[in-house]
Structures are given as structure tokens and as C-alpha cells.
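Sharing a structure, written as C-alpha cells. Questions coming.
A single protein chain has been omitted; all remaining protein chains appear in their positions.
Presenting chain A:
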Amino acid sequence: MQGMSQKIVGVKASAGVAIGKAFLLTAPEMEIKTVAVEDAASEVLRFEEALERAKADLQQIVLRVEKEMGAEQADIFRAHLMVLEDPELVDTVKGKITEEKTNAESALNDVAQMFISLFEQMDNDYMRERAADIRDVTKRVLAYLLGVNFFQPGSLTEEVIIVAEDLTPSDTAQLDRRYVKGFVTDIGGRTSHSAIMARSLEIPAVVGTQTITSAVTPSTLVILDGHEGVVILDPSEEEIAFYTKKQAEYAEQKAELEKLVHVPTITADQHHVELAANIGSPADVAGALANGAEGVGLFRTEFLYMGRDDFPTEEEQYLAYKQVLESMGEKPVVIRTLDIGGDKHLSYLDMPEEMNPFLGYRAIRLCLDRQELFRTQLRALLRASAHGNLKIMFPMIATLEEFLEAKAILEEEKKGLQNSGVAVSERIEVGIMIEIPAAAMMADVFAQEVDFFSIGTNDLIQYTMAADRMNERVAYLYQPYHPAVLRLLRNVIEAGHSQGKWVGMCGEMAGDPVAIPILLGLGLDEFSMSASSILPARKQISQLSRAEMAQHIDAILQMGTSAQVEAYVKETILKEDI
């Protein structure tokens, strides 16, 4: 078999190495023919049987998913069940079979299509997504009627690597971790739903290979390397040995890091810094804690507003914030108020077309203009504050007036709640996100008014370099180590400390191994990053001395280019061979 192996490269979606047999997940061929039936009554019975079997499957799935992944994921399948129990669907299909003497497959397909096109035509993203639910659930019944095998990721009984064109949310929610060792898909990117799910389930995954489904036949032996984004088909014995070793090393490394979960982050010279997690929804808290987060440094509240057809109510928001605060206990939770606009839009909020959305009507600018939205969120936050250690952060602050106005509105809402006897914490810190160069330059003035700063480097770098990092032609200008950026960071951190205020960072830079020594030397107090970066960062910081890092800062800030800074850190501090 020597030399027969085939290598396919994709996007690394979730770390880890898996070796196993491929399980090709393809949508079953379902050809719907319209056939006249003689005995309509027994055809109705056949339809009812298929319906019952599909419902029984879904009930099983609801129970399992609820137990393994929580109520939110289980709701997807509860919604599917409700569609199968809908009398408008069921009775219309039965009526069609009886009156038109047509077969169940064709009757169901026609009625479902009618509902699907009804929902697809609606002027609302949420409703259009319901069309996908109806399609998904109809297939389940059709598969029983046609006697084709409808794959149930939950029904596997041996270890496999799933190979698919793409995985739907309903597929991924059903993956059974005992048997699914990894998955590879044709389409998708690092932030697609299946990739995010793979990371939260800690299943190695490679997505976006484009060709995997055509290259693999069932039971092909597959090696999947989620670190490199590589898939090897029909590997040689040497390759199997190599990756088996890599798998063991990875497991060992992981076990080593896991020892650090409950250990505070202490530098080699005994300074404590806080390592916190960036989260996007209450469901992310479990992963943050499992990875040893000492707090939440950024809770993006946009998820509450996305994928629905109207603004969330105060009560809905209150429950989500309370859930996060309670699960974090005494640990600090920084919640950022609504940051929409820019590239994030809501289907139910009319936003003007803008020439430069990133320099336009977004975040605090929108909130101060649409105060009813802002006040609803602030009331929900204030009410939730009684349940934990809440800190409130305003995004995209450019001027002092914006901060003072936002804070005054917060105070008004607080008084209002207290006057009606609602419990509100007395120790809520209020801070700003530093992502606009104007605010970074004026940090000394802001520091007299705020309780903390959190530096949002993703936007700060883009605004400092005037370069959109999503634009491939100028993405090279997105330079986190550029001395211009580092000088702004020093200005912010020194300004905060001179007023006794703590300074954190919640951009991707906070978890970057090359940036960490510099940030430590600059005196950053809190590093907030994706949960999976926390333990490696903790290990790195425990080996670095803050005082020693501080001695490198003057030299670094005098350099002329980002490349010089990067080379200096790698050679002098990280002692890498480059």
C-alpha cells in the first residue's frame, strides 16, 4: 500500500488528531413519484405509521440532546416535533390522499412544499429559517415512507470519522461523542456553525476541503489532523505511526494543561494577572469555566438580538444576564452593551445604507440615538446585577460626552428601579471599550471618569492602520505588533494605572503568544480571549517575569516596524529559532 495515500487540505476547524474509518454522510436519494392508489384508507394508515416512527425518533433525540447539550439545542427538535403534530399539515395530507387517491409520499411532499414556500416568501429571516425546519422534518417522514435509510448521527454504534458535504445544526447537535472521533466537510469555514460546534464538543474537525466527499468511499481509513487542517486518505503505515504519536503527544499536552484549570495565573516573579474568557451566549459559560477562566472579560450581547424577528424583551435579557452572572459566581463578568451596525445587522431594525458602515451608525452611537433600546438593556443589566459581579462596558466610545451621557442614562434607570423597590448591586463598575484611537489618546481624561478600560484590539488596529482586515488586498496592514498600536496601548495602560483603574484587553491579541510578553511588560491587568486559548496562555505567563518583560518595552517601542518587533520577541524573549 506504500505511496497510495492521498492528502487533502482544508480549514482547521477544531484541534486534535483522529484516526478511523470514514462514515460517508450523504443525503439519501429521494425521488418522489405521484402514483394513484386504490385503497386510500390503507395509504392513510401507511402515512400515519411513518409519521409515528419519525415522531418517536425525534422524541428520543430531544431527550438525548437535552441531556448532553442543553435545552437550547433540544428546542430545535421540539420545534420539529410540533411540525409533525400540526393538524394543518397532517389533516391536509390525509385529505389529499383520500380525495385525490394519491400516494402518501406525493401528498406529503406537495403539502410540505406549500408551507415551505409560504415561509420562504416571508419578509423576515426568522420565518425563512422555519422553512428549513419543515424541509428537514418532512425528509425524515419521507425516508420512512420510501424505505430509504435516513442517517441519524445519534444511531452510530462504532467509532467513525464523519465525512459530509456540510453538517446542519441538527446533524451536529446529534453527534454522539462516544463514536464520532472527528469530522471532515466539503464546505464551511472556521466560523461556520459546524466548526464552532466541533470546538465546543472538542471533536477534531477539518472543514472546507471542497473535495472530501468525492475522494472518500465508505470505510476508507482516514487520518484527520485538526491542528494543520490536513486529511490523509488510505495512510501508509509510517503515516499511521507518525499520527498515532502526534495524537498521544496532543493528549499528553492537553492533560498537562488541564492541571492548570484551577490554578490562578501568576507570573514567574509572582504577579497575578487575570485570564478571562470572551463569550457570546450563556451556553459558552460552561466551556469558559472548564478552561479555567477567572472571569468573563467580554460578553457580547448581540446573540440576544440575532436570529429572531423582534427585539428581545427586558425579561428575556434579564434572564440571560442573570444566568451568566449566577454561573460565574463571584468571578467578574464584563457585559458589553449592544454593538450592532458595522457588519452586524438585524432584520427587524431598519438601518440606512452607509458608504462606510465601520465609520458609521453603530454601537453606542446607535444606542444613544435609539434610547428605548438602550434603556431596556440597561434595566435588564441592572436587575441582573443583584445576582453576581457585574461590570458594564460601553463599546465604540470616541468622546467624553458619549461616555458621560451613557453613564447618566444608566444612573437614571438605576434610580428608577431602586425607587420601585428593585434590588440593584451597589458595586457595578462602569467602563469603556478602547477601540477608537481618539479614546486611546485621551485615555488620561477618560481614566478620571471610568472604572476600567478594556482594549478592543480588533477594531483599534483597523482604525489605527485605516485598513480593513477582511479586505485581502490591505489585510497585510492589520499589524498587531506595529509600534503605533503598541504606543497607544502603553498610553492607555499608563493612563488607567495613574488613576488606579484596571486595564484589560478583549481582542484576539490578548491570547497571542507573541503579544503576551509585550502586554505583560506594558502592565496589562486582564487578558480576555477565547476559552481554548486560556490554558496555553496561563502556562506561558507562568514562565515569564513581568519585571523582565518591562525592561524590553522601551527598546520595542523605539522600533520602526511590526516585523522588527515580531522578530525581536521571537528571538530575544521566546528564544525561537527563526
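Methods note: a residue touches a chain if its C-beta (ideal position, glycine included) is under 8 Å from a C-beta of that chain, and two chains touch if they have at least 3 such contacts; residues count from 1.
Convention: contacts and distances are computed from a predicted model.
S.K.: Looking at UniProt, which of "Tyrosinase co-factor MelC1", "sn-glycerol-3-phosphate-binding periplasmic protein UgpB", "Phosphocarrier protein HPr" or "NADH-quinone oxidoreductase subunit N" names the chain that isn't shown?
M.R.: Looking only at the record, the undisplayed chain corresponds to "Phosphocarrier protein HPr".
S.K.: Of A:Val93, A:Ile134 or A:Leu520, which one is in contact with the hidden chain?
M.R.: From the options A:Val93, A:Ile134 or A:Leu520, the contact with the absent chain belongs to A:Ile134.
S.K.: Touch as defined at the start, partner being the missing chain; which of A:Ala79, A:Leu417 or A:Met441 qualifies?
M.R.: A:Ala79
S.K.: Check the options A:Asp110, A:Asp309, A:Glu429 or A:Asp468 and report the residue that touches the missing chain.
M.R.: Missing-chain contact among the listed residues: A:Asp309.
S.K.: Looking at A:Phe23, A:Phe47, A:Phe77 or A:Phe119, which residue reaches the missing chain?
M.R.: A:Phe119
S.K.: Pick out which of A:Glu88, A:Glu256, A:Glu412 or A:Asp554 touches the chain that's been left out of the picture.
M.R.: The single option touching the absent chain is A:Glu88.
S.K.: Tell me where the left-out chain touches chain A, residue by residue.
M.R.: Chain A touches the chain not shown through residues 78-79, 82-83, 85-89, 115, 118-119, 122, 126-127, 130, 134, 308-310, 313, 315.
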